[in-house]
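Right, I'll just put the structure down here and ask away after.
Excluded from the complex is one protein chain; the other protein chains are retained at their positions.
To keep things simple, chains are lettered A and B as they appear, and every chain counts its residues starting from 1.
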Amino acid sequence: MDITFEHVDYTYQPNSPLATLGLKDINLTFKSGSYTAIIGQTGSGKSTLLQHLNALIRPSAGRVVIGEQVVTPATKNKELYHLRRRVGLVFQFPESQLFEETVLKDVAFAPKNFGKSEAEANEIARETLRLVGIDEQLEDKMPFDLSGGQMRRVAIAGVLAMQPEVLVLDEPTAGLDPIGREQIMQLFERIHRERGITIILVTHQMDDVVSYADQAVVMAHGEVAKVGTPAEVFADLNWLTAHNLELPSTGRFVQRLQQKGFHFDQMPLTVDELLTAIKPQLKRGAHVG
Amino acid sequence: MDKLIFGRYYPGDSFVHRLDPRLKLIVNILFIVVIFFLKNWYDYLILGSVVLLGVIFSGVSIRFFLKGLRPMLWLILFTVILQLFFTSGETVYWQWGWLVISREGLINATYIALRFLLIIFMSTLLTLTTQPLAIADGLEYLIRPLKAIKLPVNDVALMLSIALRFVPKLMDETTKIMNAQRARGVDFNNGSLFKRVKALIPLLIPLMMSSLDIATDLTTAMISRGYRDGEGRSRFRILKWRQRDSWTLLGFVIVSIAVMI
């Protein structure tokens, strides 16, 4: 299922003195089966963009085409309900949406809302919990009794259980430690690869953009500032710095090496690429004294 | 919900804005008392002028006052109709079974409507020109004498100001959780009454949990910063009673006495 934005504007509190433009003339395509990262400073419009992806909000102007459903300012809410199953949205700190008495019930909540029977929903919930690495023993626990990392995974399972075709993730690893972060990102990578789910990830972790995404979108002041492959977007370090964006962790290092006379044909985005680029420029076996 | 709480304070720097919140609270309380002593049209005219004067000096458009009236409209209408039809009197204008419109009923109904109108305008004047926090500060000063009956005034005041401080945060949280549950297929706006009430559970439980989290975190932070109880604390935020406050109070008291005797 492709998602396309065509000249989308979004205005907060329209027709009031407080009206502010949240999005301005957005044109974007998220191809079926792709992995897109959206980056940009806090307040650049990423979250507003995100909520258009499953029609939680409708554009003030222009249109969003989600599969065969066209969303315009005039679209009725009723038509949008079934989009929500097809586009799963994982909010920041999703554990705050848990509410059922047991882990299993919480994960089965969304499938039940979308018309699955109790038995079907439980079946899907069990399967999804295994997928995110939650053991059977935890199924009957209160969600609030789990550790922070487990709660996060249960909450994500609660969205995955809708079996969406597109998964939208708003900083899904915020607040987790390095290993927890890695596990969650690997989980998304796996379902992206094995099930062909389209992923749209909002993140501040530039290394994740490099490692996982095939398209990167840079948002600034409610507009799309740049779109391309991660390599294209990160090619110009000065441009990124000028837009107050983080660099991939190799970026800072590369900048320093450049000042010392090292030469890079292409911006190395991973440690291995960086090593490949600098090794030929070094004396071998020389001893540091 | 936003409009209910945030539409209230109208930022400004007018004479009324700058009056001490304690003065505005006292005047409001006195005003309600005085209203019930009014005897004739002239009294209403005088108090009405006082309110009008306040509105003019506040620099806030009358539209905002009328907006404040809206939520109360049904209550006013209901009371007025009750007064109108059920006051018995000597001069009957119209009668249908036990429904009677009499001269006395008409007068009573009008008076009631005017009282409502004046009180609402006056209290709207307070909320439009005073930040909620300043109102809380003012209240704290005014309830201080209650310390004598062992009311923990300082704690109550702190509770009030923290509650105010967390209103916007809880609103954000509500929006966030609503969106998250809508994304999981909850429909808050459609369906039968039973369905809609049921839809509130996935909203209310997370809200309660996050309020508990906030409370725990906040308590930890407050203890770490040396908070024991309201006693022995010094104050950073203070209110200053100025001459204009005294003059305003004096003026209002004179008018009040004039209409009451």
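Some points to look at:
The criterion applied here is as follows: a residue touches a chain if its C-beta (ideal position, glycine included) is under 8 Å from a C-beta of that chain, and two chains touch if they have at least 3 such contacts.
One rule holds for everything that comes next: contacts and distances are computed from a predicted model.
The protein name that UniProt records for the chain not on display, among "Glycine cleavage system H protein", "Poly(3-hydroxyalkanoate) polymerase subunit PhaE", "Cobalt transporter ATP-binding subunit" or "Succinate--CoA ligase [ADP-forming] subunit beta", is "Cobalt transporter ATP-binding subunit". When the whole complex is considered, the residue among A:86, A:141, A:204 or A:221 that touches the unshown chain is A:204. Within the set B:189, B:224 or B:243, the residue that contacts the chain not displayed is B:224. Note that of A:139, A:214 or A:246, the residue touching the chain absent from this view is A:246.
From the set A:22, A:111 or A:149, the residue in touch with the chain omitted from the display is A:149, counting the whole complex.
Per the touch definition above, the residue from B:46, B:72 or B:133 contacting the chain not shown is B:133. One chain of the complex is left out; on subunit A, the residues touching it are 41-42, 147-149, 174-180, 204, 244, 246, 249-250, 252-253, 256-257, 260-262, 271-272, 274-275, 278-279, 281-288. For subunit B, the list of residues touching the undisplayed chain reads 133, 161-162, 164-165, 168-169, 213-214, 217-218, 220-228, 232-238.
Basically, only the chains that are shown with their structure count from here on.
Those residues of subunit A that touch subunit B in the shared complex are 51, 54, 56, 77-78, 81, 84-85, 88-89, 91, 94, 96-99, 109-110, 113-114, 144, 158-159, 162.
Those residues of subunit B lying in contact with subunit A across their complex are 173, 176-177, 179-187, 189-190, 201-202, 205-206, 209-210.
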